[in-house]
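In this view, the complex is presented without one of its protein chains, the others remaining in place.
Chain naming follows the written order as A and B, and within any one chain the residues start at number 1.
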Amino acid sequence: MDPEKIKVILATDCGSTTTKAILIEKIGNEYRQTYRGEAPTTVEAPFEDVTMGVAGAVQELAELSGRKLIDEQGRIIKPCQNGQGCDIYISTSSAGGGLQMMVAGVVRKMTAQSAERAALGAGAIVMDVLASNDKRLPYEQIQRIRHLRPDMILLSGGIDGGTITHVAEMGELIAAADPKPRLGMGYRLPVIFAGNINARAEIERCLQDKTDLSIVDNLRPVLEEENLNPAREKIHDLFLEHVMAQAPGYKKLINWVDAPIMPTPSAVGSILKTIADQKAIEAIGVDIGGATTDVFSVLKGVFNRTVSANLGMSYSISNVVAEAGLGNIMRWLCFEMDESDLRNRIKNKMIRPTTIPQTLKELILEQAVAREALRLAFRQHKSFATTLAGVQQQRTIGDTFEQISSGAGLVNMLALDLIIGSGGILSHAPRAEQTAMMIIDAFLPEGVTLLAKDSIFMMPHLGVLAQVHTKAATEVFEKDCMVYLGTCICPVGQSKQGRPVCRYTLELPAGNTVEETLNFGEMRLIRLGLGEKAKLAAEPTRNFDLGQGKGRRIEQEIIGGTVGVILDGRGRPLNLADDKKRRIEKLREWMLALSVYDQKALEEKGLVGAKAPAGAR
Amino acid sequence: MAHAYTPGLKVTDSITLRKSRLLPVKGEVVVELKTQVKPDDVVARTFLPGNVYPLNAANILNIEAEDVPGSMLKKETEYIKKNEVIAETKGLFGLFKSKLTATIDGTIESISGVTGQVLQRANPMPIEVQAYIQGQVVDIIEGQGVVVETCGAFVQGIFGIGGETFGRLQMGVRSPSEMLGPDQIYDRHRGAILVGGSLVTEQALNKAIATGVRGIVVGGFDDKDLRAFLGHDLGVAITGSEQIGLTLVVTEGFGRIEMAQRTFELLKSCAGLQVSINGATQIRAGVIRPEVIIPKDKMPSSSNKAAGEIERGLSIGTPIRMIRQPYFGRLGKVVALPTNPAVLESGTRARVLEVEFTDGQRALIPRANVELIEG
Partner (left out) sequence: MLTAFVPRSQARPDAAMLVRIRPPVSPRAFDTPSDAGGCITVRWQLSPDDQPGGKLVEGYGIYRAEEPAGPSAALRVNSFKPIDVVPAGTTEYKDSSTDDAKTYRYRLVALSEFENSEPAETPVAQSSLQLFNLNRLNLLVISIIISGTVIFYIQYLKSGRQTFIRKIAGLEAVDEAIGRATEMGRPILFIPGIQDMNDIQTVAGMIILGRIAKTIAEYDTPIEVPTSRALVMTTAREIVKEAYLAAGRPDAYSDDMIYYLTDEQFGYVAGVNGIMVRKKPAACFYMGAFFAESLILAETGNDIGAIQIAGTAMPAQLPFFIAACDYTLIGEELFAASAYLSGEPKQLGSLKGQDMGKIIAMACILFGVFLATLTSVTGSSAILEVLEWFRSFFSVSA
């Protein structure tokens, strides 16, 4: 269909608990998201038909918008006629726990990691990565495959013309495990082989009879290069053919849609990549859920995604505490709390995951856990988003004392332009300042970074839309999906408390100019509304860096948002005081400066002493 | 969401329960339909395929990988014994032969001419499934297992550790607010399922294990003690496979919390009966909660309800329990259900309800933070 003629777009995302529908309409010359509706996802008994949930959500949308979208047979009306129906319908799905995969390669840091990248990029949850050097004995690997029961296995290994024995060994292991898929007893487990072309015959020999084997181009034809797309596309195809087809009602849904159904995370990655490429920026997106936390990034043009399977805010909340350590949670609390009380509260949230914080104290506690969950997920992402390992280096005599190795991290916080947060605790925090503060504390942005949140988790819908109508997707992303929180300015460096960190002038749109000095250990907030822009000129002192080098002045235009301009003079890396009293004092100071929590409520509850706020405007 | 889903834990004195007792892989059912079974009766058994152990034959024999299949004395699927010679090189004029011996008892799984590996599979391991509850076999799923049906009382816990076990129910405390300490556990509790009140400490658990108590049902448990007891911080709430010497079922939550009066009274009325408990908990899609099953021989048929039948929504007068601070653990009933969301102290907007506690006090509570008391 001619993209120009598309006026009304309907998109749904079938999550594991709710199906969310949005309506995008062309208003004048631009696309806007106009209505949204949701209904419980219906993949389990007694309904067992995902389209019922879709119909429910679309029906709600229809009622809200007054536009008839579903006909008497319960089908979506297409194309748009007489103010009824829509032009295209698209959908994503993560119902039934999404796509769960195992990947295997030869060397953990090389082909196995490339395979992992391919699977994660295709929106899968990688349950485990098998490699010849993962320090497990073959029988342990076999048990692992049997135990996990993945939906699909991606096998890679060897460059073209490289090792055959190792790849054949992995193939034999998979054959010996004789894995059965998680869903649907009737079909054979899909296995994708994307490795050494010379090993194909061997792999066919051992896997042809036991699995549903498909062979695609090698995802690492030479060590210097990755070729992930054939494998990713195959994963998508198999996802639709096998995994989705097993889920109840999906066959019907597949016939409804105008673009292939994508796994939700894959769609999120797609929109982030589209935006980052279009604007030539480096961006990180995070989605923190009840059980898992996804981190997406587009850095130096390379897309990466990681899933921290056991970092989340409800089912996995206790695991966040176990992994981060209690001390790390406690350090974000601006009041004293008994350790065993805290432990019990966290565990009670875990066993009753649907409850919400009623008191302010509980909210602060949950947000403290969120900071740690995000921090850990990001740390995992940083170690995964790397350049390729195993590349031959060219040296000159000048490299004598600086021998840089390959496989270095891609994340450079100073070069990062945008952080987008989504997921309940970030999107639905009572105050935007809380969202901003959580993102800053967890990601510790450096230099000048724009912060945003996804208003209603629309990114999956837009990701699919980007495949068929990029313009509509980017327009809606800009205008309706993203809610800018503001810009965060964090000089990198260390100093003594109270020493000057940076002098800055800010020309506000109202015409007035703010000219001040930021001191070490201080946070400030200057209000700058949504859609407003200001000119920033900042000159860090000689130990501090804003992206141009130590002591170098920067000048740029910055964007406001629901929070404004946040100046973070706490230094990088961030060191909180070891002394409990001093730390709490500092936390309170920052929270007041950014008006993160309601001052009156805090005082009433005795969570802080009454003290004049410093630095707030 | 249109309806706040408010799950409640089941506590009932009469219910008909059906339990599927299935093998993890196909096997053989050893009981017949309508058989009366006891908890420790085996109902099905099978053999689990053994582990695979590879041998790098090419290296051990010092030959090329492609020569490995030709040197094998045993072929695929043949039985092997530990230290038995399974491959031999031709050698030089019959001299200097090198030999490959099996490292386990089992069969040859595969022989590879590419990797030079020989995979040996160990002998299968037998697996048995017990009836777990006392009752009657009402259905047989061919090759997989049986369904056992029983009538009796049923209590769901919120969290547990340890797997299936059974024993005689005994009261360890006199009131639901009492703590179960180590000095309340006596030798006569050996083999019993013990009911505690508001809290059980780590010391009490250790004493119970030493005494031979099979299980403990209690209102609250401290996370600090859980960590000390398990030896690590519990991250993800998937339990049931711990080998700790007893099974613990917590009915209310973490911290010192009085066991609900109803639950306590029900257990008290069943003291002396043979019960089955399971601590297995899984808080994910497809929730599994720990359980206490008390089969009774005679049941008033009028009150006999099938499990999963009771599904009520919230309405005025519904008895509820608060499941989050600041009113955690308190009981009350719904007195108002305002339709519009309200702003909570935390600043969050959520749908709420008004509750009247048992002492007459009233409060606004988010709907997500209450649970129905089912029965």
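As a convention for this text, contacts are C-beta pairs under 8 Å (C-beta built on N, C-alpha and C of every residue); 3 or more make two chains touch, one makes a residue touch a chain.
Note that the structure is predicted; figures quoted are calculated from it, not measured.
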Response to the item:
From A:L137, A:A510 or A:L574, the answer for touching the chain not displayed is A:L137
Practice prompt. Would you indicate which residue among A:N255, A:T396 or A:N512 is in contact with the undisplayed chain?
Written response: A:T396
Worksheet, complete the sentence: By the document's definition of touch, the residue of A:G162, A:G486 or A:G560 touching the omitted chain is A:G162
Response to the item:
Answer key for A:T111, A:T211 or A:T487 versus the chain not shown reads A:T111
Response to the item:
Had the left-out chain been drawn, it would touch chain B at residues 55-56, 59-60, 62
Fill in: chain A, residues in touch with the chain not shown (by the definition above)
106-111, 132-133, 135, 137, 157-159, 161-166, 169, 196, 220, 223, 389-390, 392-393, 395-397, 399-400, 403-407
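Heads up, the rule we're going with is that only the chains that are shown with their structure count from here on.
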Worksheet item: If you average the CA atoms of chain A and of chain B, how far apart do the two points sit, in angstrom?
Response: 33
Worksheet, complete the sentence: Contacts from chain B onto chain A in the complex sit at residues 1-2, 5, 7, 51-54, 65, 109-110, 112, 114-117, 119, 121, 158-159, 222-224, 226-227, 232-237, 253-255, 281, 283-285, 323-326, 328, 344-350, 365-366, 368-369, 371
Worksheet entry | In the complex, chain A residues that touch chain B | 16, 18, 38-40, 97, 138-139, 142-143, 164-165, 168-169, 172, 175-176, 202, 291, 310, 315-316, 318-319, 321-323, 339-341, 343-363, 428, 430-431, 597-598, 601, 605
